[in-house]
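Yeah, one chain of the complex is gone here, protein chain that is, but the others are all in their spots.
Per-chain numbering from 1; labels A and B assigned in written order.
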Amino acid sequence: MGAFVKTSESYRPGARTMPGRYYTAPEILAEEQERIFARHWISVGRAADFAAGGDYRLAQLAGESVIVLRDQQGALRAFYNVCRHRGTRLCDAAQGRLSETIQCPYHAWTYALDGRLIGAPHMHEVEGFDKQDYPLHPVALAQWEGFVFANLAPEPRPLATAFAPVLERFRHFNLPALVTVRRTAYTVRANSKLVMQNYSECLHCPTIHPELSTKLPYTSGANDLVEGPFLGGYMEIKPPNASATMSGRACGLLLGDLPPDDRTRAFYYTIFPTMMLSLHPDYAVYYTVWPKGPTESVVACEWLVHPDSPASPGYNIEDAAEFWDRTNRQDWRICERSQLGVASRMYAPGPYSPRESVPAAWDREYLRQLGHHEL
Amino acid sequence: MGAFVKTSESYRPGARTMPGRYYTAPEILAEEQERIFARHWISVGRAADFAAGGDYRLAQLAGESVIVLRDQQGALRAFYNVCRHRGTRLCDAAQGRLSETIQCPYHAWTYALDGRLIGAPHMHEVEGFDKQDYPLHPVALAQWEGFVFANLAPEPRPLATAFAPVLERFRHFNLPALVTVRRTAYTVRANSKLVMQNYSECLHCPTIHPELSTKLPYTSGANDLVEGPFLGGYMEIKPPNASATMSGRACGLLLGDLPPDDRTRAFYYTIFPTMMLSLHPDYAVYYTVWPKGPTESVVACEWLVHPDSPASPGYNIEDAAEFWDRTNRQDWRICERSQLGVASRMYAPGPYSPRESVPAAWDREYLRQLGHHEL
Partner (left out) sequence: MGAFVKTSESYRPGARTMPGRYYTAPEILAEEQERIFARHWISVGRAADFAAGGDYRLAQLAGESVIVLRDQQGALRAFYNVCRHRGTRLCDAAQGRLSETIQCPYHAWTYALDGRLIGAPHMHEVEGFDKQDYPLHPVALAQWEGFVFANLAPEPRPLATAFAPVLERFRHFNLPALVTVRRTAYTVRANSKLVMQNYSECLHCPTIHPELSTKLPYTSGANDLVEGPFLGGYMEIKPPNASATMSGRACGLLLGDLPPDDRTRAFYYTIFPTMMLSLHPDYAVYYTVWPKGPTESVVACEWLVHPDSPASPGYNIEDAAEFWDRTNRQDWRICERSQLGVASRMYAPGPYSPRESVPAAWDREYLRQLGHHEL
């Protein structure tokens, strides 16, 4: 599902889909990993996931296992999940709570939560060995709207610079304070870019999502971010529906102090390269899309509501969750059929219509970031 | 199983099996796909499979999904299964009946059954867009003896030219009129060429098929097509057996108006590159052998009988089907052991005997078609 265009300011006549190799070639995926996933700010969770000192979660970035943790001083930090001794993976469980240290389970090298090596049995017998030379390798970390972003680049561009166009834009949605009430994940046998493109237009809604189309007419609304790494816009929720739910009713309290217009709108944005953010008056959905291979992706989803919602009368997140579970499965199925087709020798870039201006802009951003200026 | 040689006119002293890489290397399979499977007439079914206008089946050729259909005027046609908009696979089910059109399930681009694009929502907003520029990509189609052949080559050699040596040869077997009464398919963990070679000689019959050998003595008969893309010959059915069945009895009516000699013979032919055709007085078996990787194949089989057979007294296709199910499984097992052996670094081309003159000729044809004139 996704936002669509009314205004065509970002549409360039003659815009076409990308060549097939971008969806099938292992070499392209390897380039993506290096030039995009290993250099950009990648969304790895929410600050609220780390309640107490020692709480950690593992993230996968460009094939790397990264430990994201809150240290005992309350700061969020991230490290490569690799012991400096013989390379052993330090943390195994996807999440957990560490004691005051990270100890390697193999030969007991021990690190403080700020990464310093503080114990290394028998290494004092090695002449010239200095624990200061073997801290954990750090990974850059930053936050935006309560979401945590990691960046493998040794000297990353500051997130505040990279996110300048949207730094304040969603402030009224109260995102850092929302609570996660539901999580799910899907495996999709399609290239992750097909998932991002699919989210970015609603021209497919009448054929793929007949039920959704009765609540979110695909010709309503407008795109308001039409070029660059942040893309998307809104659709009007068609009365008498109050939200994008099975019943059409709101499933919880308003997310924040929303202006009247935003109380009847649904917003759909992509945050390049992997994040998708759906904002409804009463709930948000936070997606991350992870390439698992040239032809396979995993999509992780979280449903966020106002912290007072779960205890409020009429709260019913299932009403929204089922709406999107059905819609998302319809989308994954068609993405999988696209994957099969674009692998054909006869597939060639086809023409985008003005109502596919956002996927066209997403493709342009992707190719720019990949450094492929000429196709 | 397969035909054998009595006359040795096609045997060349010193003929040897092919080097191991032809059975194991992904590069060789890729060459095969391009030079053989994407350029030759490949058997994709029988005309009788398409009873009514709109009936379609999917075929897989050189990694391509191809829609084979009968249009509303009664003509058979074939198209790449790829939408011209964003490349989506149009048809998903292996077979079915289309309405008057093929509609892409993603953004509703709609094609007539002759491939013309007749609907493309919102594309009229694109300046210069002309539906005539986006027909489905056609695939060449032709028929021989009721079998349908597809050819991915842009300008294929006419089938009538390619099949000249056998155009009329099997006329008395009445093949176009026969009815398919049974289908099955096997996965074989062996290169498809090992399956073709195995079918092409009966020197292995005494060791591999002791039961079959009592009905079809491996030293009987003669090969009558001994060089080129059509190869094989006949064996004598040993009295008192009347056919190649478990019981030895005929399992149905004579296929056609057979001359007396052919009423006691079984014919085994290969139609390069994937088809095998077994003709008995009372039934035929139509095989196609599909490479799924350098070391895996799928063999599809159909049993064909006279259209009046199923309603005739004494009809018992299971008697033939079980005979070949047992025989075929014995063959697949030994092909799989051959596959394991030819992957060895010590395997080197070994000597063919005069009784393996047909596999030797098949290898020559294969290498010619692959353009490997020197080994």
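We take it that a residue touches a chain if its C-beta (ideal position, glycine included) is under 8 Å from a C-beta of that chain, and two chains touch if they have at least 3 such contacts.
Only a predicted model underlies this, so the values are computations on that prediction, with no experimental measurement involved.
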* **Touch with the omitted chain, as defined above, among B:Gly20, B:Pro121, B:Gly228 or B:Pro307** => B:Gly20
* Structure fact -> Of the candidates A:Arg16, A:His137 or A:Arg157, the residue in contact with the absent chain is A:His137
* Asked: Looking at the whole complex, which of A:Thr24, A:Gln72, A:Thr88 or A:Thr264 touches the chain that is not displayed?
  -> A:Thr88
* List the residues of subunit A that touch the chain left out of this view. => 63-65, 80-90, 92, 105-108, 121-123, 125-129, 134, 137
* **For subunit B, residues in touch with the removed chain** => 13, 17, 20, 203-204, 206-208, 334, 337-338, 340-347, 350-351, 353-355
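What we mean here is this: only the chains that are shown with their structure count from here on.
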* Structure fact -> Note: subunit B sits from subunit A at a C-alpha centroid distance in Å of 48
